[in-house]
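Removed from the display is one protein chain of the complex; every other protein chain stays in position.
The first chain written gets the first letter, and so on, giving A and B; residue counts start at 1 in each chain.
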Amino acid sequence: MTDSAASQHRQSQPFLSLHKPTPIDGSFAGKHIVTVDQFSKADLRALFDVVFRFREGVRAGDRSLIELCATHVMASLFYEASTRTDMSFQAAMRRLGGRVIAASNGVQFSSVYKGEDLADSIRAAACYADVIVLRHPEVGSSYQAAWYLDQLGEQLGHRTLVISGGDGVGEHPTQALLDMFTIVDLKGGTSGKMITMVGDLKHGRTVHSLAKLIGRLEPKDCTLALVSPDMLQMPDYIVEYLRQRNIALVQTDTLADVLPDSDVVYWTRVQEERFDNRADYEAIRDAFVMTPDVLASAKPDMILMHPLPRKNEMGDAAQRDALDRDPRAAYFKQMENGMFVRMAILAAVLGTVKP
Amino acid sequence: MTDSAASQHRQSQPFLSLHKPTPIDGSFAGKHIVTVDQFSKADLRALFDVVFRFREGVRAGDRSLIELCATHVMASLFYEASTRTDMSFQAAMRRLGGRVIAASNGVQFSSVYKGEDLADSIRAAACYADVIVLRHPEVGSSYQAAWYLDQLGEQLGHRTLVISGGDGVGEHPTQALLDMFTIVDLKGGTSGKMITMVGDLKHGRTVHSLAKLIGRLEPKDCTLALVSPDMLQMPDYIVEYLRQRNIALVQTDTLADVLPDSDVVYWTRVQEERFDNRADYEAIRDAFVMTPDVLASAKPDMILMHPLPRKNEMGDAAQRDALDRDPRAAYFKQMENGMFVRMAILAAVLGTVKP
Partner (left out) sequence: MTDSAASQHRQSQPFLSLHKPTPIDGSFAGKHIVTVDQFSKADLRALFDVVFRFREGVRAGDRSLIELCATHVMASLFYEASTRTDMSFQAAMRRLGGRVIAASNGVQFSSVYKGEDLADSIRAAACYADVIVLRHPEVGSSYQAAWYLDQLGEQLGHRTLVISGGDGVGEHPTQALLDMFTIVDLKGGTSGKMITMVGDLKHGRTVHSLAKLIGRLEPKDCTLALVSPDMLQMPDYIVEYLRQRNIALVQTDTLADVLPDSDVVYWTRVQEERFDNRADYEAIRDAFVMTPDVLASAKPDMILMHPLPRKNEMGDAAQRDALDRDPRAAYFKQMENGMFVRMAILAAVLGTVKP
């Protein structure tokens, strides 16, 4: 972008302080969803109840579901590739009978690529849709959207909502919610459990948000094991946050220390780009590849989670096939739960269901 | 494209004379929409009544709307980026309960880019859809579409309709209709009003069509002020057309001459590319930037319109923010009206509502 073009553009970062996310506090209707910090323990419980109900309904082919959002329109604005989140939200809205609009030609062929300001693109979509799902590389972009949507709402007399589909290295709230729901779904919750997070815990957006939600649920006798290379450890502010909530912490760079006792293993990728020199990466790489041999020493009833997509952090094609057949592999159930969680969020903020 | 490939292609221009647009003349059902010349004063009045009804219905969540086009399919064919028009038509069709199809991968990844003839692509879409919205860079492309669709209709026994979403520097009829509707909506019409158009009035497709529609409504005591650099004045044939309809005209290159008396200001961009040398552009540029300071001298109850997207013709980000908060800024309401106008056009030509 040229300097003059840049001078035309609002930056997203400042909106992190300009827009104050509204706590759900028992009432979802009419609220933007930009951070997991909006959800209290009770809000999570109430939301998850709806998720369970919607999942049953979808599986039973319950036709009343497609009446819930039949008159609502969702705009899908994805400024970077995230096929899962994108299709998951589309399917969620459609399974509620809702309508979805998006740039037919893809956003890379759209006005935004002609240098249009995000604030203007967001308000354009808001003129047509009741809710916008925004995926954008800039941290704070969903806060920026919320801020402009509130202003526009006063002018138009009705307010369009934004749900963050992930903003850069910032937050991806619905990913964290579906991760948390999956643990509740498959392990009955986090109390008395050891949850192990593995990989790049320093930059991993999903593990940060999930850790926050685990703390939010105030589990009893819960241990959180953080397995990462020394230079990629969980940030102090999150570690501190977890300590305050009496969550036992184990920090190590050796999976073997904690795998045998883990009830949940949340696996993520360690990217070579994060290392200053290739040697450092080579030295630890193999310790952060999950394979059937590695999983052999895990509990028979544990679950292996992963946000997906995956590359080489689960070995080669043959090793992945073997892992996928293991009943402990929970990542596809996790992905499917994403759709049900997003159905609940959409219906809740649109006010067509009351969690 | 190679010469031989080119020789394979029909040109759109000739179809401007081959296809004769059908006047609406009180009956919208089954008619292609390719130019504003199809609409009489009575047709506009009748259409706008439907627009008002549909807008009320959408705001009230009226479920009967989604029954109107529940069995109809619209194909969205956009051969150039126009996210607003595209999403506006999608939302319009969906708020009528209609279905929308488009090339999943975007047209730039589709047959058309493999050198297929527009006439063949149009007829392919026509085999699947009841109505096609076409956006194409060639003037006359929507006329070409209409011509082939009429032929195909005889062969298939049912006819698919085309609605122009803008053809190059030609026409963009639904944009003109939504502009006209917004003036009727917010100012009660054009009689006794001063409408001021500012910017590149020579090449501006939207101002040409809007000027025609203003004349069509035969307003009483209406003044049209045309503010542009000398070299970018409104074409004579439109000026002549307006004179014949007793519309008072003021032509100037100085906004200050007319701004204080204007009831409607329609702002458009002056593009540097239009000038032979940079100096000429530099000389006038600042006179064609709308800012809060400029708007200060306008009437308290006037409205500021803009077709959007906008670049630097409304100043920098901070100045745009200030303008957007001004109650006279009507461009977002104008954009929202676009969806309601397109709902009315779609339902009317599909015969599911009778204006």
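As a convention for this text, contacts are C-beta pairs under 8 Å (C-beta built on N, C-alpha and C of every residue); 3 or more make two chains touch, one makes a residue touch a chain.
What you see is a predicted model, and the numbers here were worked out from it, not measured in a lab.
Enquirer: Give the residue, chosen from B:Glu116, B:Asp253 or B:Asp280, that touches the chain omitted from the document.
Expert: Of all options in B:Glu116, B:Asp253 or B:Asp280, contact with the hidden chain holds for B:Glu116.
Enquirer: Please pick, from A:Arg53, A:Arg94, A:His203 or A:Lys299, the residue that touches the omitted chain in the full complex.
Expert: From the options A:Arg53, A:Arg94, A:His203 or A:Lys299, the contact with the absent chain belongs to A:Arg94.
Enquirer: Quick one: say which of B:Ile33, B:Val50, B:Ala81 or B:Ala102 touches the chain that got left out.
Expert: Once the missing chain is taken into account, the touching residue is B:Ala102.
Enquirer: One chain is left out of this view; which of A:Leu18, A:Ala81 or A:Ala283 touches it in the full complex?
Expert: Of the candidates A:Leu18, A:Ala81 or A:Ala283, A:Ala81 is in touch with the missing chain.
Enquirer: At which residues does chain B meet the chain that is not included here?
Expert: Looking at chain B, the ones touching the missing chain are residues 4, 7-10, 70-71, 73, 75, 99-107, 109-117, 119-121, 123-125, 127-129, 151-152, 155-156, 158.
Enquirer: Spell out, residue by residue, where the missing chain touches chain A.
Expert: 58-59, 61-63, 65-66, 76, 78, 81-84, 86-88, 90-91, 94-95, 100, 102-103, 105-108, 308-312, 316-317, 320-321, 324-325, 327, 329, 332-333, 335-336, 338-339
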